[in-house]
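A single protein chain has been removed from this complex, and every other one stays in its place.
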Amino acid sequence: MLFLFPSAIFITIFLIIPAVWTLYLGLTNYSLTGLAAANPKFVGLQNYATVLKDPEFYNSFKLTIIFVIGSAIIGQALLGFIIAWTFSDKPGKLRSFVEVIIILAWMVPSSVVTFLWSAFLNGQNGTLNKIIGGQTEWLITHPMLSIIVFNSWRGAAFSVLLFGAAIAAVPKSHLEVARIAGASKYRQLRDIIVPASRGHILTNLLLISLWSFNLFTPYLLTGGGPGGKTEILPIFVYEKALRYFNFGIASAIATIMLLINFVFALIVIRRGKQK
Amino acid sequence: MQTLNRKVFGVGLVAALFLAVLPVSNAATAAAAALGTSCKKENATGKGTSLGKTLTLTCKKASGQLVWTDTRVIKLSVIANAIKGGKNSSNAIWLQDYVIPNYTADAALRGYTVSVKFTGQGVADEAYKSGIALDLKAKTGADIMNIDGIWVGEFADAGYIQPLSKIVGSSFTKWEGWSQINTAVQDLMSYNGTRYGIPQGTDGRILYFNKKIFAAAGLPTDWQPNSWADILAAAKKIKDTQSGVTPLQINAGTQMGEATTMQAALPLLVGTGERIYDPATKKWAGNTSGIRKVLQFYSDVYGSKEYGNSTWQLTATGRDDSFQSFADGKVGILGEGDYGWRGVWNPSSGNHKMATRNTDIGFAKIPAYTPGAGIRGQNFVSMSGGGGYVLNPGTKNAAMTWDLLTFMNNRESIQASLNGSVKISQRNDVNNYITSANADTCIDFIVKNVMPLTAYRPGLALYPAVSTEFQKATEAIVNGKSVAEAAAAYETAVKGLVGAGNVKSS
Partner (left out) sequence: MTKTRKRKQKWTLKRTGGRASFWMFTFLIIAFFSTPLLWLVFAPFDLTPRLNIKLPTLSFNNFHEMSQNPYAIHSLLNSLLFSVGTGLLVICVGAPASYALSRVKFVGRDLFLYILLLFSSVVTGTAAMVPIFLLCLNLGLINTFYGVILVMGGGLLPAAIFILKDFTDSTPKSYEESARIFGASSFQILRNIVVPIIRPGLAVIFVWAFVGAWGDFLVPFILIRAPERSPAAVLMYSFYTEGGQAMLTTLAAFALLYTVPVIVMYLYVNKRYGFRFYGGIKG
């Protein structure tokens, strides 16, 4: 296993060191400009106390949970599963076509996507308003819903592909037997497909919830507004870091986010193992 | 600078002639030479001093003349948030195509071999700021950096930049250009009364109005309001007479960022006689009567009377939308800097070209709350901003870096930077020339009537954060909060930022 050595060095230098360094900054009053930049001090858990007293943090936390449940769990995983399942027994051409379109949505670079979605949701002649015949400023009247739908659109590809593979891996004979026994589609899903794909569902949920939890892209659409209504945690961190240059606080929030993700993962893994 | 060159050249010429008639005692000993003076034979060498060091000078050709040259290459670099074909393109073009070649030639005539590199950036201001802050923190980065005036305090406090007197030495005050830059404009690049750099360009704020809409509303087309009440009265008349027209655009909210504070909130505030930061008492404005008056004005505009378009204040594209709508002749009054005239509605190069700009747009000074209520007892007010260039304290060659910076800011260079466009520069001689050479009514109006009464933002580290809170307060009004609520929330937030003892309420 000698060939693991370069990988280990690489991971240490470019992953573990910067990550631990960032976590350490959370214990200092580190700032990029101003007096604190001249001589940063170790402040212990003070940043954590500040963050945990800040009502904006709780608002942000709540929005993030809504965002993850809405976009990652429902919008990507559930919708992805339904799409994968619906097309699992359909002709390859149709299925490929649908898949390619979904993958395109994932591949377009974020900075381009910003313009696509601004044009899509624009109140004056935006694509969506043209289709449904309205003048709604979606990003103002329904900001959270907008970014949830946006992230579902953006990230569904991963779930569709993963679940597509999982369903394809379910032995055909099992389904055949079930069908002959007169099991409804729903029963087949519940009794055969879901249990057989549990591992994939687990992997998928862990990855996409983590990714959505840490997703910054909605900032490009809403800037966290209007009035902080879409200020999910990654945007909160961004504001603290880049607008106020307060890297101590930003790192402390990043650490709290890491812990939240960790707890979430433990629950998912434990529940996955129980079944 | 040219006259200076000629003088140096003349003295050198005499010296060189004098040296030429001296008998050469020993061929092996190099002749004495004076840097930047003319020499006879290309590639000949001689002993001389350059930048405080005695060394061998070489006779080199520069702009067709033979000059005693220090052949050590002096590397200099400039960074700015400007890039050809993109953000602030004209500034990048000026630096790359005018400053670098002309400075290199100018330096060569004086015997220096310089190689100047320009690092163009084209990103959001926050990102650019963090990039150069990282450079300065790591003690690397370009020798000359373009920064916004409101960053000077933060950077100075962090020890990233240092006073010119420290980097260049006390001789920096001898530069001819200082006499051409108003003290208020010099303050742009100052912190605690100390100069850190040279400002580049400035601007002024006015109220633009559409003469056609005014005529249709029965308002004078040479309108000049004398109080906020006059502005609201005009908006009411427009509202009552015309539908499909937004009577008044006063920037609000965080989406417009600094454009909210700069184009609207701060000019209004100085109109009440208050400043966001009072340098005399060293206190920030909290829940003061001035702040409440400003918020009340927002409430009059965006509240039940609906003189303004709330959507524009809350969307990312709102500022663009308001510009476009103004270009379309659908906005009555709009508060903006000279940029609106020369950059937005410019019929040839604007982003929202308005063919009828010169005939349809009128402009007026921003009135104080009531006559005489403004700062310094003024009847009319304005706010100005701008950036400038500072020296990197880590520069390897402070003398030459300063030399380049002064070259960038001499009259010829600044005139070249305007490149025919009519902008307000930091230099009075250039402004006088530009406004007399071009019959640009609006810029002339601003230079003559607005610049004398303008004010600048505090170059303090905390200013950007306080500014954001002020934006949030205006956004709260647009979202229907009461003036009392928004002002109280604003004060709490500002106290959290600067400490309760540094906030004034009244």
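Going in written order, the chains are labelled A and B, and every chain counts its residues from 1.
Keep this in mind: a contact is a pair of C-beta atoms (placed from the backbone, for glycine too) under 8 Å apart; a residue touches a chain by one contact, two chains touch by 3 or more.
Computed from a predicted structure; not experimentally measured.
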| item | value |
| --- | --- |
| Absent-chain contact - pick from A:45, A:74, A:101 or A:267 | A:101 |
| Residues in subunit B touching the chain absent from view | 79, 83-88, 119-124, 127, 130-131, 134-135, 137-138, 140-141, 257, 259, 317, 319-320, 323, 339, 343-344, 351 |
| Those residues of subunit A which, in the complete complex, touch the missing chain | 1-4, 6-7, 10-11, 13-19, 21-23, 25, 30, 32, 83, 86, 94, 97-98, 101-112, 115-120, 122, 124-128, 130-131, 153, 156, 161-162, 164-166, 168-169, 198-203, 206-207, 210-211, 213-214, 216, 234, 237-238, 241-242, 247, 250-251, 253-255, 257-258, 261-262, 265, 269 |
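The definition used in the following text is that only the chains that are shown with their structure count from here on.
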| item | value |
| --- | --- |
| Length of the line joining the C-alpha centres of subunit A and subunit B, rounded to whole Å | 41 |
| Contact set on subunit A toward subunit B in their complex | 31-35, 37-38, 118, 122-124, 137, 139-140, 221-223, 225-227, 242-245 |
| Residues of subunit B that touch subunit A when the two form their complex | 126-127, 129-130, 133-134, 137, 151, 154-155, 157-160, 253-255, 311, 314-317, 321, 461-462, 464-465, 468, 472, 475-476, 479 |
